[in-house]
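Once you've had a glance at the structure underneath, I'll fire off some questions.
Note that one protein chain of the assembly has been removed; the remaining protein chains are unaltered in position.
Chains: A, B and C, in written order; residue numbering restarts at 1 for each.
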Amino acid sequence: MTAALLSHPCMSQDALKDCRDADFIASMLAFELALVRAQERIGAVPSGTTADMAERLEHHAFDVAELARGVASGGNPAIPFVKAGRGALPDHLKRYWHQGATSQDVVDSALMHLLTPRLGAIDGLLERCRTAGMALMRTHADTPMVGRTLMQQALPITFGAKVAQWTVGLEQARRRLGEVADQGLPVQFGGAVGVHSGWGDEGMALMQAIAQELGLSCPILPWHTNRQPIHTLQTALDAVAGAVENLALDVSLLTQTEVGEVSEPSAPGMGESSSMPHKRNPVRCALIRSSARRLHGHTSVVLGAVAQPLERGLGEWHAEWVPLTESVLLVEGALEQAAVLLEGLEIHPERMAANLAVTGGAIMAEPVARLLTPSLGPERAKALAADAAEQARQQGRRYADVLVSLVQEGGDAVNGGADASTAASSQASTLPSAEAIRAATDPALYIGSSKHQVRAALEWLQR
Amino acid sequence: MTAALLSHPCMSQDALKDCRDADFIASMLAFELALVRAQERIGAVPSGTTADMAERLEHHAFDVAELARGVASGGNPAIPFVKAGRGALPDHLKRYWHQGATSQDVVDSALMHLLTPRLGAIDGLLERCRTAGMALMRTHADTPMVGRTLMQQALPITFGAKVAQWTVGLEQARRRLGEVADQGLPVQFGGAVGVHSGWGDEGMALMQAIAQELGLSCPILPWHTNRQPIHTLQTALDAVAGAVENLALDVSLLTQTEVGEVSEPSAPGMGESSSMPHKRNPVRCALIRSSARRLHGHTSVVLGAVAQPLERGLGEWHAEWVPLTESVLLVEGALEQAAVLLEGLEIHPERMAANLAVTGGAIMAEPVARLLTPSLGPERAKALAADAAEQARQQGRRYADVLVSLVQEGGDAVNGGADASTAASSQASTLPSAEAIRAATDPALYIGSSKHQVRAALEWLQR
Amino acid sequence: MTAALLSHPCMSQDALKDCRDADFIASMLAFELALVRAQERIGAVPSGTTADMAERLEHHAFDVAELARGVASGGNPAIPFVKAGRGALPDHLKRYWHQGATSQDVVDSALMHLLTPRLGAIDGLLERCRTAGMALMRTHADTPMVGRTLMQQALPITFGAKVAQWTVGLEQARRRLGEVADQGLPVQFGGAVGVHSGWGDEGMALMQAIAQELGLSCPILPWHTNRQPIHTLQTALDAVAGAVENLALDVSLLTQTEVGEVSEPSAPGMGESSSMPHKRNPVRCALIRSSARRLHGHTSVVLGAVAQPLERGLGEWHAEWVPLTESVLLVEGALEQAAVLLEGLEIHPERMAANLAVTGGAIMAEPVARLLTPSLGPERAKALAADAAEQARQQGRRYADVLVSLVQEGGDAVNGGADASTAASSQASTLPSAEAIRAATDPALYIGSSKHQVRAALEWLQR
Partner (left out) sequence: MTAALLSHPCMSQDALKDCRDADFIASMLAFELALVRAQERIGAVPSGTTADMAERLEHHAFDVAELARGVASGGNPAIPFVKAGRGALPDHLKRYWHQGATSQDVVDSALMHLLTPRLGAIDGLLERCRTAGMALMRTHADTPMVGRTLMQQALPITFGAKVAQWTVGLEQARRRLGEVADQGLPVQFGGAVGVHSGWGDEGMALMQAIAQELGLSCPILPWHTNRQPIHTLQTALDAVAGAVENLALDVSLLTQTEVGEVSEPSAPGMGESSSMPHKRNPVRCALIRSSARRLHGHTSVVLGAVAQPLERGLGEWHAEWVPLTESVLLVEGALEQAAVLLEGLEIHPERMAANLAVTGGAIMAEPVARLLTPSLGPERAKALAADAAEQARQQGRRYADVLVSLVQEGGDAVNGGADASTAASSQASTLPSAEAIRAATDPALYIGSSKHQVRAALEWLQR
């Protein structure tokens, strides 16, 4: 393709090593040999043909440049490959080569064959993410931090609860892709128009046999223009990308200089800036987010190509190859980053604590108001809670201290008069104690179901 | 919205009736009441509160125009709704209204509540499609027609086999969406930052209880910014759209004037042209294809919004509502058309037969060559088969007749000399009989596994 | 449509008022009357026909519900409209109604007619943005703030320079859309198959005349299936959306609690949280970002429908209507928010200053190192600059103070020994003065071309 350096950082280099031209050619060859072997079994070709053919072709050096020239005129890589393969065979074997198959059988099956091991690799990376996520959940189940909605500080959560969200999302996507992998990617075999022309009823059995040979699943019917299997696979990959992207977005936000609650794991040269010595760029997040965006673009191509005309696409099929293949490599690349990120994420609980305090207590106004509501009524309670936060900020005092004084003054300084719904006379007796007030301003005591959520998520993750 | 007439034809009108503002408001109310009821059960609100509240609100006339004004400043429809609801309650009930919930709990749950019945309706329409498809498959299991690849005539298939492709695709998508429906769309309940602030460990139990009240499923955790459930739902809808689109694309092509193998069912006014009396436009296909295209656009929005920041989206969440809701209506609308299309599709086997003959036999050149290969070798066999097709076309004779003459002339007229791999001397003795040749040119005898495929598909469809 | 409340907050309500069914019907009628008037001018219909027809139809109450029923069978809104229009005319006028036109002429022209005023409204909003942006640029041309790359603090810029980026982007998009508006949206008129069947050479003149009547531009040819005009319009709208989105993304990030450098303008009820009194949500940003995301989804539909088959689309055309129309309303809605945002944005220079200091000076390490390089060589200079930042942070001292001491110690404490490229002996004499060092740590003196950029941008914006 075009300058590899531009695509490089987002894709899994490990995976790329197994998805080059030579690998794809090997997968096409694997299909052709499986086809012959299946035919040999039912006596459609002479015994020994497969072994004979395999011997001649498995070490044959296909000329990639020549195939490349042929692919432009044929429109797909199977056409020059089949020609080259036939050319490399002696006459007595030529007629058994590619017998009853069509280009799409070769390309689709080869792609499924090529991508199958990648699903395993992706699953492995997702397991690493899960393990790392679970460790963080356990360690930080009750590490308080501020929860942020619309990027504004809202109320406390725990870091464990946040990691639970990431980890559950990743695991949901893992299980979804896992179902696709467990079912097996399907072989393609239908011949020229998808009905095994020339084979009659044996066609379906051949399809089954080839699937077994290749370790692929056997579809209900050939799927030349019923692309549901591709839709299922691509959207499952997209779901994984979305789950990793979700993690990367959060980490990007939490690593901001002014937030600083987590840092990407440091590694030599990683994220350094050529000009600014103090910077550590969240490069892993950038790469993950970039991969995910490119993947969503690929998905849009695949979705738009689900409807294919009659017995073979006219461009729709051809448009699928690169998006699907690159999606796998992009997901795998993103997960490699994500696994390292989760395994080595640096957590800064002291910054989390500092950020909880940054509003002078205002983020605790909600629980304080809740505490005061029985005695003051909801409106006055809210007003007092907000007022105290404002005073605390202006005077640089602790929120709890201001609150206690205000409450001890009878709460009367605020908003004058009780709510309609509250008997003014009964207030003094029911006002909460200073201790209760202080407790209500402690974020660490107002983390809701955070710990419960971590437990519940751990249980589900281990299931 | 904007001019309904522009959107109208693509969406299910039946479904729209249940997805208007009033319905959405009813779903928001259902959530709020379920929330109170769940709290009443655990003693968090006084006994009788729910009934009291329900009585006052279930017949309350929410002012849609006022809500609409409020939604622009709040940013989501729950904010003015909650305000209006509280305003309609007496003081002693106000404090139990919306207690511990956040806007996103209301909107997400209301959407899931609103859309759940639609999944049932979609399933019903897909069953109609399946039934109609199976009937066509049975009737036309051996109705020969030409298979077309890259829109060129290729080799025979049967119409039953083609319908099997459509029907299997639709059913695969049905089962995929069915799994989503069977699991149940999830309730949303997490409070301000997703950790049930103020509820502690009871939060998770409340979430469970609200789910039961609403007939929704209970998620592992609140999913404010883990949008995997939405991704799963949207892509399953997209798969259905793709399957219907696949059907519509084929029907569009087969109804072309020059092809004419099927017609859309006629209905008064359906597909008529204002100016051209002879036309019958494949309007149902146009509407289906249009719906599917719009839906794919919606899907791209949803995929791009899977990653949402921290504890609440900043636009990402807001971007989901319309795409998701309209996708459901577009799928349902497309399926209404598809069901009628499949149930009433007019099949023209005589045109299928005529089209099989249109190349003067050339499409049977492949089986003829196959038949002649043992005696003539592959190259001469191919050449003779192609030559005969050309002569048949030019002389207006039947392909079989030309072939028989050519073969009886010894096949020698063609290409002179036998293939290297064929013993010339043995030819005459092994040349196929005129009868065999005629059989080889009969498309109806060269339909491969078409009938077997129909059987296999029927079996799978009934499973 | 579906529940308007869900779509409501993102769209311009002002614009919606002019894009309802009645408006679209009025635009269809305007086209039909322009068609008759043009024909009357060339004598193709009797004199007075247009006035006669207009009188009967301009106050005719078209039954929207009936049109809606008809649209589903006809596949587009022109079919029932033309029928209803004809039905409302006396016999002597019926034959001159819709003469020589096709549905697509009506719908395309009506859409262009409906949307033309919106382009003016969008332009007006973009001018408001420009004016507001320019005011901010002037006021804050030298208000220092920290520049952030990959969301990490990097080096100083000025707030004026940042606003210049937003404003230039918006203005570039405005000029691009302005060119589209200046050229005029094109009328559509080609008749059944786009070649003015039955009109001969007069067809092209009629097209010209109808364009003039409607205040639309006259295209080179009818454009039934050459959708370049729609592509141009939609992508220009998308560019505007992108420019507003860019603004909203930055504002979202700058309003974060921990950053706090700007706030959305406050307005009663705007951005308030139902449960958390201390919060002010950046709701305008959320709505803008949501609109932009939905718009990009619509664009993907339009791009995918540029290729339309033969003389009329089969679903491709039908898929354009809603995406295009809603895109206009979404852009206009987003710009209404953006104009208010820019006009009322609250700027907090003191927070900008505080954030510049948050790294203890580390962000000034680059200019400091630059200053020290001539005397210490690049490597030692960088090391000393970084070291001082670390000490300043740890000891809570000012960066400049630490630097001055370190430099006065001869710079020798750091990294020992001079760079290979630097003559150690010459160092002392050339070490910068304490004053120079202090200046180098002052962000306000290290704003590069910020002010120049503001001037250059202002000049271009006023051009």
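Quick notes on this one:
As a working rule, a contact is a pair of C-beta atoms (placed from the backbone, for glycine too) under 8 Å apart; a residue touches a chain by one contact, two chains touch by 3 or more.
Worth saying up front: this structure is predicted, and the values here are computed from it rather than measured.
For the chain left out of this panel, the touching residue among C:S109, C:T299, C:T325 or C:Q391 is C:T299.
The residue from C:P9, C:G70, C:G133 or C:G169 that touches the chain not shown here is C:G169.
Residues of subunit C that touch the chain left out of view are 91-92, 94-95, 102, 147-151, 154-158, 161, 164-166, 168-169, 172-173, 176, 191-204, 220-221, 225-228, 231-232, 235, 238-239, 242-243, 245-246, 248-250, 253, 289, 292-293, 296, 299-300, 303-304, 306-314, 366-367, 370, 373, 378, 420-421, 446-453, 456-457, 460.
Seen from subunit B, the chain kept out of the figure touches residues 146, 148-155, 252-253, 255-259, 273, 275-283, 286, 300, 304, 355, 358-359, 362-363, 365-366, 369, 382, 385-386, 389. Looking at subunit A, the residues touching the absent chain are 1-11, 13, 16, 19-21, 23-25, 64, 67-68, 70-79, 82-83, 98, 102-103, 114, 191-192, 248, 252, 267-276, 281-283, 285-290, 292-294, 296-298, 300-301, 304-305, 313-319, 321-323, 325-326, 329.
Definition applied: only the chains that are shown with their structure count from here on.
Taking the CA centroid of subunit C as reference, the farthest chain centroid is that of B. In whole angstrom, the spacing between the mean C-alpha positions of subunit B and subunit C is 34.
Chain centres here are Cα averages; for subunit A and subunit B they lie 25 Å apart.
Shown for subunit A are the residues that touch two or more other chains, namely 148-151, 154-155, 253, 300, 304, 366.
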